[in-house]
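One chain of protein is taken out of this complex; the other chains stay put.
Lettered A, B and C in written order, each chain numbered from 1.
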């Protein structure tokens, strides 16, 4: 049992079945196959953008880095939240794919940027001058790394600031499905209608094996992606197994059902933990991630019992991160609540 | 029916089954899972190298480029055959991952380098001097792009020349299984025992979905690969689906059985085509690839009937490439022979 | 008249004369000439390091970026002060030459890093793990961007922290001469004896036309610099004109005399400005740079009279930067004091 990460979950049965079904015969290589075509068409339908370019790749790191490389020159600055995954957890994939662009870390509460903060950094970086790397793109993460979500209105306000300075907007949507489920809006409303030019539409954390769709709403930004993907080693010869994943992910609203389950389980978890003395919910729980502050002793205790989770420690408190996934059940959530409850109460039987 | 490419074939049933079997529960992310560990152990066993580092990735382009980047500095020259896939078909993945290394194209009959040719180029590039990019690595492809194979003795002779100049040796083994099957030697004999320091051990073309193992025999060359893979976007979060592919590929000698079938079918094809007037086999058929020269009219005729293949045309002849795979059957081969026979005889019924 | 920047000053007469003297006949190209050899020997003598590699280049940006590229891999983190010139004023030269390394901005009073701050960042970046760019080097600037200086003891303490984590230490010494003059120590004491592995020993700001010596105390770090310099386009064919500049710069302690004059003039300026009501010295004046906070109106007033300087404005105050150079005279300084005095007093006659 684990609430370690949605990264560590299995593949949704419908997706695994689709891959097996795609294994009946040979297909044209390098993405020129019916599964990929169907998946791309479904993405365009879902986003109500018949002209969008859709670039399937296996990892979110690849999607983010390829996308940002199409936006920012090697000497450009990409504005992002100080905790942005593209900066903190991808080992320099963005400077690698962009050939040197710098990610400017902007602090913000609850994992979120504000228009004011972005505007202030842009003012600092303006006007462009050859001694300084000029601003080149804004990257938002939704869900954020804090498990919170941007609403369409918030995205629109941030994108408007970017637009004032002529910057395109990228969204790292590793958990975009959870954000849509949480907002109760359409994918279009939370992306291009709010000013997003390019979206990493994640599937891996939400039920796929290894599949993300880079969705390019602004066609001019797609021109170089074919070359970039190939030279990055991200063009699969048997591309239909990527296509089949995404196709099944979008079929029958699987993506949304999976995200809804994860969000509901996180809400149940937050509700349970929030009632416990000795537990403090660190951020609003707006998606499928719960950050809970407990004592270091309680965290040690949970670890001793075999619970695995990301954590950070400061000032004698441990902040543990628990992530619900598409397979998470109420029983698992309740077991976690019980375990935390015992750990913080010091009543755990070792 | 198709002999288009081993790239375009399905996934071997045992491998697909292994992926499904690995889907029963969550596993530790990023390759720290039992499937990957088992696969890596099997690779080490197969190559008789308990110390080898094994780096699974999804594509051959990634494996080649990551491996060569660990060998060559940004200003280095990588010596390779003029037809080498790393230079002609990967859209600059090697200069991308190496940050600028140049691939020096060395001509050679039957897709093969000779020690003399390599030595001559090294003489030309010596002694190193800052105005010129110095030699940094030798890359061999086995099977070659011409479908021929290097024997262990040939590899040893080439590696010895590299060693004289202090260069490490990389082998692009997208079809290494076919080369081993053809040589009747062990994987060790055809790789590190013959002087190879790093091997892209391909599985994708021979039955996997998207899986290659970069095998690093010289431990010092492995030090940076973890970082390189991550920043290239090639570290899967759900790494066990890569591991499971490779694990099944190596179980029960599936890799070898698959390669033997492909080679046998190519031999059958070559035998049949070789008997036809109007057909000339362009290269010795030593693995699973057959290059046949036919008239342009015959090639057009085959295409009209729905046959798909790579071809090149010069001087009113077409050289078509037919590739047998692990699923190719005698009936398919015989159908291809018949089709070519009719096409070259001009007796095809449209 | 100008205290705008030591960047904007002329070439010292002795250096210009040396260049003219080197113009009598042809010399061997690409740095293989007697002027360059003499200059390099003088650098080694000055630093008491017979084994140091000395790499002359024309600009400080080139010296810094080449040097750091020899220290940090493309996925490495370079620790530096938040105001470090390498990060804020070189338009990404470091990520360009390193192929992607990230500069981590560490705040610190008076432009200086503290061992505690560096240790805290290193703790945050440890242990190395493939998802995160690992620490790769520490870069100090001396004189700092705030015009303050590190003493040998301070450098030693910082270098010791770097050494604990196995990191090499780079020093951007665009104004190293001023720092030495201010400390009253030897160049060795302020560099390798204190733990510095590589120094950009600046000459351009202190009397040369376009010349810096990258001094590599740790020989292993010099191995790749010849190739890096050439491919960066920084190897002059007529290298003796670089060599002659550095040779004259080091002859007869010109470097030290120039720095002493600049420092003395800055001290005089600070003394004069410090006595004025309406002027606040922002940082200790320890070299040749003075930062003075005055009212925005006073700054405007100075600008209207033709004074040119870098400035930043916050909260209705202007911080102006005045830089003394090797040619600055007491009369110039006194004129500046008078001008500021009148500007802040509002008595300026327009």
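One rule holds in what follows: a residue touches a chain if its C-beta (ideal position, glycine included) is under 8 Å from a C-beta of that chain, and two chains touch if they have at least 3 such contacts.
Nothing here was measured: the structure is a model prediction, and the numbers come from that model.
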Out of all the chains shown, which come into contact with the hidden one?
A, B, C
Of the residues listed, C:209, C:293 or C:335, which one is in contact with the missing chain?
C:209
Of the candidates A:230, A:260, A:283 or A:321, the residue in contact with the absent chain is A:230
Where the missing chain touches chain A, by residue
30, 73-75, 99-100, 130-131, 134, 224, 226-231, 235
By the contact criterion defined above, which parts of chain C meet the unshown chain? Give residue numbers in ascending order.
2, 4-5, 7-11, 13, 16, 19-20, 23-29, 57-59, 61-63, 65-66, 90-93, 96-97, 204-205, 209-210, 227, 230-238, 241
Pick out the residues on chain B that sit against the missing chain.
74-75, 88-92, 95-96, 99-103, 130-133
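In this text, only the chains that are shown with their structure count from here on.
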Interface check for copies chain B and chain C. Shared numbers divided by all numbers used: above half gives same, below half gives different; which is it?
same
Taking each chain's centre as the mean of its CA atoms, chain A sits from chain C at a distance in Å of 42
Can you give the whole-Å distance between the Cα centres of chain A and chain B?
35
Chain B and chain C: spacing of chain centres that average the CA atoms, whole Å:
51
Within chain A, the set of residues that touch 2 or more other chains is 90-92, 96
